[in-house]
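The complex is shown incomplete by one protein chain, all other protein chains being positioned as in the whole.
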Amino acid sequence: MVMPEEGNAGPERPLAEVGEPLVVVRDVQKHYGDFLALKNVDLTVNRGEVVVLIGPSGSGKSTLCRSINRLETITSGSITIDGKELPKEGRALAELRADVGMVFQSFNLFAHLTILENVTLGPINVKGMKKKEADELAMTHLDRVGVGQQADKLPAELSGGQQQRVAIARALAMKPKVMLFDEPTSALDPEMITEVLDALIDLAREGMTMIVVTHEMGFARQAADRVVFMADGQIVEEAEPEQFFTNPGSDRAKDFLSKLLTAH
Amino acid sequence: MRRLIAALAGAIMLLATLAAVPAAADVQPLFPVNQDVTLQGSPTYDRMKDRDGVVVGVKEDQPGLGAIDVVTGERSGFDVDIARWIAASLGFAEDQITYKAIASANREQAIKNGDIDYYVGTYSITGARKKQIDFAGPYLTTGQSLLVPRGSGIRSEKDLGPDTKVCSATGSAPIQNIKKAFPDVPTTEFDVYSACVEALRNGQVDAVTTDQPILLGYAALYPDEMEVVGEPFTEENYGVGLLKGDDALRSWINRLFTDHPGTWQKIYDSNLGSTGVTIPQPEVDNYRSTGESSVASDDAGPRAGVITDNLDLWGEALRNTLLLFFAGGALAVVLGFVVGAMRVSPVPIARAVGAVYVNLIRNTPLTVIFFFFAFGYPALGLPTPGFTVLAIGALGIYTATYIAEVIRAGINTVPAGQAEAARAIGLPFTKVMTLVVLPQAFRSVVPPMMSVLIALLKNTTVAAGFSVAELGVIRANLSERGEDALAVLLCVAAIFVVMVLVLSAIQRTIENRWKVAR
Partner (left out) sequence: MSSVLYDVAGPRAIVRNRVLGVLTVLLVAALLGFVIYRMIVMGQFSADKWEVFSYGAVWRQIAEATGRTLAAFGTAAVLSLITGLALGIARVSDHRWIRLPATAVIELLRAIPVLILMMLLYYGFPEFGVHVPSYWAVVIALTAYNGSVLAEVLRTGVDSVPRGQSEAAYAIGLRKIGVMRLVVLPQAVRAMLPVIIAQLVVTLKDTALGYIITYNELLYYARLIGTQAQYDSPILQAGMVAAVIYIALCLTLAGFAKWVEGRTRRSPRTKVTPAPAEIVDEGA
């Protein structure tokens, strides 16, 4: 774990840009058999807001993130996106997912397709875009995250950091309303973390609504509007980054932060 | 000889006495055991004396001719009694006789090997066989005839027509004769005659045709239900198979047949008499032996002629092997895809059905599956599609389990994240499968799939045990033509090695081209 640009702390974006609620999670429970993975979770993410989910492993933060585009189902409660209840299945669910971008820990680039094809797959097959148009769109996004040169290569020929940036471009090409990042840098070698975080910071600056599961405190301080701390499937604390990292309100958070810091 | 007659006469006297005391013997011997035998110059007889016993090759699945009762272990039938008679004439009693069931295809081999001393079992005397072994007899002259339900309209082969279905053994000479002589008569083929007889009893066929004595054997079992009609319309001579060149034993047996027509008649009456059909004893054929067996085998050594002289048979065999391979493969791939899909489906019952199917069939020998298709299917009384089709079914059903597992394993090699990522960008299920999962699974499926197909190619030979004229069975067909089994089989092996190498090469090419880098 690396903390980039130490000292450049604090959210740079004015809170005024934050608008009406976009993702609303209300009283969500999730069981795995007898195990309660999410317990009475309430969370509202407003348009343009960047929320960092943080917490020990097994705290439910990834489960919550994956629930928002229904890669995980919830046992009870509700999740709405832009005022619409999350559909349970079928075409409606697919359409919603097109509006919610997702970036995975393990990149999950389609191994049999080139970088360009990875990015155009969605626009062509979901949005019915023409191939030429989709190619142009894809190149725009690939250039933006700095991997335009690699367009004709296969995923396995790229470094982890490059692959993750392609994954970001792939999600962006769908023009999502909100982006979910599920530990986007955990699988990366240390020297590649920065290039991915920079791409995330750029996105945040442009006003993308983002929910990011990460332990990168530097990123949280620099780009997040809010830090949500989870433990044992519950939201324990919500605070502005600076306040959370310097003076957490709960003992669980204090304990967690001290372990996170000594780990370095 | 006089002594023999005297002994016989004495024995008959003894028999008469025994007959007067019914309780003393349930089974009356039809002939006495000769106590005083002088037979010079017969290597086979010398061997019998050395081991103080006779080894007789017989059939055990031919009621009335050569049969064994699996419950009592008793052997019976006209042929078996002829074999016993010969043994008795050579001084061997029942407890000194060892019976060996020899399949039709192995008879010459068993005699040449010395596995048996002589063979009695619906063994037709032919020129090709005479090149390899000698025949005593004939002890029965017969020909093709018809077995029909009692009182049916069919009185002879002339009554056969488009409305009468005739059954016989797959690929046998009788079925070929019918097809040639009566092209408009519908035929049904089963692997064994007993299946034909079953079909006749069930009314699925109107007549069974083969050599008359075989039919008589069945008619004797069901005397109230069926009868043998018509004069034999071909000619077959049944002989006793002997080691080539053992002229002393051959003459001995020929004299036995010639000198004791009364015994012959008793044997006939007790086995086949109940059918009401009488067959006269044929005159023996004291042909001059062609001499040393080496004369015949010298020009039959390995040579190019094995293939070039028999292009017709090789062509048919290769065609059938490829037919089984491609049709069986196509069936296996289709069925395998369905079962593979069931195995990864979200429907628990479908998964369970797929699992049971795969585990059951994979733990059943292919030969057993063939057995069910060849013998079990006819027992259902459904239309018979011919054995090649059934063999394709057996191969397809067996191979499908392997294809299904390859497909399941292939889909499982695609990491879960691939499908998740595809869903996350909004692709519906069908597109997730067709655009992301299957293309990747396909690449890891093809190489093992080729291994399965190579195994299938080799497995086509199992059909040889069930009368499909493919490469595995060509040895039997060519041995009828007097070809050397070793040369034939080496050619077959070589053909398979070449075909397997070609498939392996294709497999390697595909593997290298389609590797998925991850």
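By letter and in written order, the chains are A and B; residue numbering begins at 1 in each of them.
Here, a residue touches a chain if its C-beta (ideal position, glycine included) is under 8 Å from a C-beta of that chain, and two chains touch if they have at least 3 such contacts.
Values in this document were obtained by computation on a predicted structure and should not be read as measured data.
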Request  = Could you tell which one of B:D134, B:E157, B:E198 or B:D211 touches the chain left off the display?
outcome  = B:E198
Remark   = Considering the complete complex, of B:F182, B:F233, B:F375 or B:F442, the missing chain is touched by B:F375
Inquiry  = Contact with the hidden chain only, please: which chain A residues?
reply    = 70, 72-73, 87-90, 93
Task = Against the chain that's been left off, what residues of chain B make contact? List them.
result = 60-61, 63, 67-73, 101-103, 106, 109, 112-115, 192, 194-195, 197-198, 202, 218, 221, 342, 344-351, 353, 359-360, 362-368, 371-372, 375-376, 379-382, 402, 405, 409, 411-412, 416, 419-420, 423, 429, 432-433, 437, 451-452, 455, 458-459, 461-462, 464-465, 471-472, 475, 479, 484-490, 492-493, 496-497, 500-501
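The criterion applied here is as follows: only the chains that are shown with their structure count from here on.
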Ask   = So what's the Cα centroid distance for chain A and chain B, whole Å?
value = 70
Message = Per the contact definition, I'd like the list of chain B residues that touch chain A in the complex.
response = 415, 417-418, 420-428, 431, 435-436, 439-440, 443, 516-518
Message = Looking at the complex, which residues from chain A come into contact with chain B?
response = 69, 71, 90-91, 94-102, 104, 106-112, 121-122, 125-126, 154-157, 167, 170-171, 174
